[in-house]
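Mind having a look at this structure? Questions to follow.
Just one protein chain is left out here, and the rest sit where they should.
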Amino acid sequence: MKARFVLRASTPWWRGPLLIAAAALLTILISAIMIRWAGGAPIPAVRYMFISPLQSRFGFTESLLSATPLVFTGAAVAIAFRAGYWNIGAEGQLLAGTIGATWVGLHAESLPRIVGVTLILLAGMLFGALWALTPALLRTRLGIDEVVTTLLLNPVALLIITGLLNGPWRNSESGFPDSDVIADSTKLWIIWPNTRVHFGLALGIVIIGLCWWFVGKMSGGLKLRAVGLAPNAARIAGLPVERTLLTTALVSGGIAGLGGASEIAGVAHQLTTGISNNFGYTGVIVATLAALSFIGALLVALMFGVITVGSFSASRALEIPSQIGQLVQAVLLITVVSALVIQKYRIVWTTKKSEGRK
Amino acid sequence: GGNSGSSDESSESDGVLSVVAAYSSVIEEPWDGVIHEALQEMADAGEITYKYIDGIGYASGAFERAVRQIAEEDKPAIIMGDSFGNEEAARKVALDYPDIAFVMGSGGGPAEPNFSVFDNWIHEPAYVSGILAGSLTKTNIIGIVGGIPVPEVNRIVNAFIAGAQSVNPKVEAKVAFINSWFDPAAAKEAALSQISAGADIMFAERAGVIEAAAEKGLLSFGNQMDQKSIAPQSVVTSNVWNMRPTVKYILNQVKAGSYTSQDLKDFSMVAKGGALLAEINTGVTGGIPAEVVAKAEEAMAAIKAGTLRVDINEAVPAGSVTK
Amino acid sequence: MIDVTEEIISSSLRIATPLALAALGELVTEKSGVLNLGVEGIMYGSAFVGIATAAQTGSLTAGLIAALVSGALAGLIFAFTTVTLGVNQHVAGLGMTLLMISLCNTANRIMFTADGGQVRVDPWQPLNFGGPIFSQYLLTYATFLVAVPFVWWLLWKSGLGLKIRAVGENPEAADVAGIGVAKTRYTAIIIGSLFMALAGAFITLAFVGTFTVNIINGRGWVALALVIFGRWTIGRLLIGAALFSLVNAGQLQLRLLPSFADVPFEILLALPFLAVIVGLAISGRNVPYPGAYLKPYKRL
Partner (left out) sequence: MNSVEGVAIASRGGAPSIFLRNITKAFGETIALSDVSLDLRAGEVHALLGENGAGKTTLMKILYGLSQPDSGQIEADGVVLKIESPRDARAAGIGMVTQHFSLVKNMTVIENIALASAKTFAIDLAKVRAEIVAASARFGLDVPPDAVIASLPIALQQRVEILKALMSGCSYLILDEPTAVLGPNDIDSLLEVIRRLRSDAGIGIVLISHKMAEIEKVADRVSVLRRGQVVSSSLANGITSKELVTLMVGEQQSGAEQRQRSASPSQSPILVLESVGVSREAGGLSDISFTVRPGEILGIAGVSGNGQTELVNVLSGTTQIDSGTITVEGHQLGSNTPQSLMRAGVGILGEDRHASAVHALQVVENLILDCVEKFAGKFQLRRKEMLNHCESAITQFEIKANPKQAFGTLSGGNMQKVLLARLFSRKPKVAIISQPTRGLDVMATNYVRSLIAQASKQGTAVVLVSEDLDEILELADRVAVMYRGSVVGIVDHTAASRESIGELMAGIAK
């Protein structure tokens, strides 16, 4: 037997959701196997991982907090991908943002808080955009593929942070490779009293809203979509393709960098070598799972926040490895992305060649 | 992380205290491994219930989230762990849960009302290891590969060098830091380059170094745990950190209701059994002369008796250190 | 004292081994028009599977075989998603990397580190043919004496290589010539994955004899950079690997000197990545990408 994929003439509306549900089920099944192997009970594990964080104020707000950086990177990746600019460098851009933010945070003693906060966010955004500049210029000026260039700048950003933290920014008290704590005037406001949910989340949601509105409603957004869907057609219609790509790349980098600043100013309050728990790479997953829709990215980011918090709970309650949380995210990516493609095809099974001859 | 240990869920039934640990690194990394081992032993003995979460790392907000989750969801009597690199977060949470005893590996001081600190004060056995190394080296070059040059690492490395130079002033110590807490491949490569620079004795402050020494047929010294099993023909001895005295002390305090925040440094020193020198392994390649073993044991006894004080030097020992 | 330059060269060869292997694998894959960003993950997976099997069976050879099998399987999954389904290659590749890393970390915890232990084997020892330079692991010799000529022959002399290059340049043309595009890409991806698996296995089974989280530590990304730095040719790829390894080995020696104690060596480690970017900028519009780079092919 041999399988052949044949493009469907039309896709009934329910096929997409059905296949995605199947993908989610497959993910849960694979995770359940791992959980069983680890000696845990799969059903409670799934409950701990996906549901219990939503049942307490603490779990919910911590999920929001975990989701915050992913809201930024998800939006950053989604807007770039919508323009057909394959920015795999949100990780590096976020890290660059943390560098900019920390730099401001360490030098902004005795400013009014509103000024301090504005400065630290601007610095993050600026550094993120700057980090995105080189690959964007290479792409738009020389036609050099951005997938690899954006990707390869990620480890560079991390090495720069390591260099800074082992050198000039080494903690002046403990000697540890983490920076001193940033000035109080640059710390973000807590927006939900007695939790850790900070202004960064609100900012992230605003960014999502802006992206959604810009891409969907504004003339620039129509241009961006046209460039992403068919760059040659856009060029023939006289749209400034290169400029659109360059601007989008910088905006994408700026959003990722802003996400970095939000982490520094909102939660961490200091730079550490491990500041980003793959937030940028996860942003690619978030945007892809959301099929590049911004509202979708927000929801997927929240779901990942829940899984992050939930897998810690499951881990302690059921005594299974907490690494399973990451595993679920990776499996979900592969199954859902495959489902999104498969829904467009019909699988035709053909028998072996030899049987074909009469 | 996950755990084994008692199945008892409640926090204080029949006097069994519940302890939950939060480790920045993974439990196979020796620093956290020492804490984990001590707690696991207590749990196996039925004295506590024990759970842990490890590999939390240094991502923004992660450690604080883990500790808060533990405090909220498990409500244990004691939270242990290492707050190095997550100092701010750990202390903030402790303030919010004054009824829980926070006992953290830390470079800072204790904090009212409930934040106690401990650390691996194994510079004393390191000094004695140094005596052995200084006596055994033929090239007079000793290689040391450390993690990150923070005070708690520096003092062990400096004590090791001081010990070596106390018996052999010609000793030159080559020190390299891999700028990571756990990267055996990098540590091994650094060790190999020191060996090529003439080092014939290796001090494995971090994992990965013993393997290099063993491959080249050289002698080595372990750290944190007794690491003889990695390469019995190579490991002379190890500077062992023992968390059991600390854990026992804390359990008694909490049980008695007399827990207060404090610096638990003493419980990790030789005098109280918190630091020791692993049994000297005379079976290494080439053997160890009896008089060298005697010298080391003598020094160890002197430390126990309080007649030998090992200086605490937390300056960064960079490059090549000669007397 | 042993000659330092000789030792630096020896150390470079060791450092270069997994990089060269992984880069060769990525080269074969990319020549077929597919970018495999799963290289880091495939190395991670084989590093773990290799040592886990070796520890369970007590045989390093069994470990190596298992590592190769795991590499082939990972390659197969990657090929299915990108070639058969036509999923974005970069998304599928990143997904593969995240999947393998999280899968292996979980399995490692379940199998070996649940009580604080660590998986260990007696690794392969270097074979000494005299002097530090010729004291290397068998796999290092094999990499430079067998794998490099093999890949060169495969890509530029064999029929399969011709097919791989044709499929990577112009899949429509190859299809019309009767070459199974999907089959050829599957083959290239799996051969490539086998090399990546060798690279991963080298680290655990030969170099460190143990497995720890983050064991690959970005070597996959370096391999990716080397392929582009090498402009998809073996000679330049090897030059890139040699330069990077020399810099890396050299900095380890430099760290021993007191005057270099405060030098931020991270900058040196960032060099291969920066070199690629600068190299691309200099070549300008003349970067010899495979013609069908990143493009899925589907016949209607």
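Odds and ends about this structure:
We call the chains A, B and C, going by the order they appear; numbering starts again at 1 in every chain.
Here is the rule we go by: contacts are C-beta pairs under 8 Å (C-beta built on N, C-alpha and C of every residue); 3 or more make two chains touch, one makes a residue touch a chain.
Everything numeric here is computed off the predicted structure, so don't read it as measured data.
Note on the chain not shown: across the whole complex it touches A, C.
Considering the whole complex, the residue from C:6, C:115 or C:169 that touches the absent chain is C:169. From the set A:57, A:107 or A:217, the residue in touch with the chain omitted from the display is A:217, counting the whole complex. Residues 4, 6-7, 9-10, 213, 217-219, 222-223, 225-226, 229-230, 232-240, 350, 353, 356-358 of subunit A touch the missing chain (whole complex, contact as defined above). Although one chain is not displayed, its contacts with subunit C can still be listed: residues 157-163, 165-166, 169-170, 172-180, 285, 291, 299-300.
Here, only the chains that are shown with their structure count from here on.
If the chains shown are joined wherever they touch, the resulting network links each chain directly to all the rest. The mean-CA centres of subunit A and subunit C are about 26 angstrom from one another, to the nearest whole unit. Centre-to-centre separation of subunit B and subunit C, using mean CA positions: 35 Å.
Among the residues of subunit A, those touching two or more other chains are numbered 38-39, 162, 166, 321, 323. Across the assembly, subunit C contributes 105, 109, 262, 266 as residues in contact with two or more other chains. The touching residues of subunit A, counted against subunit B in their complex, run 38-40, 56, 58, 62, 65-66, 69, 162, 166, 173-178, 181, 196, 263-264, 267-270, 272-277, 309, 312-313, 315-323. Across the interface of their complex, subunit C is touched by residues 1-2, 4, 26-29, 33, 36-37, 40, 55, 174-177, 179, 182-186, 188-190, 192-194, 196-198, 207-208, 211, 215, 230, 316, 318-320 of subunit B. On subunit C, the positions that touch subunit B within their shared complex are 1-2, 4, 7-8, 10-11, 14-15, 105, 109, 112-118, 120, 123, 125-126, 132, 203, 207-210, 212-215, 217, 249, 252-253, 255-262, 266.
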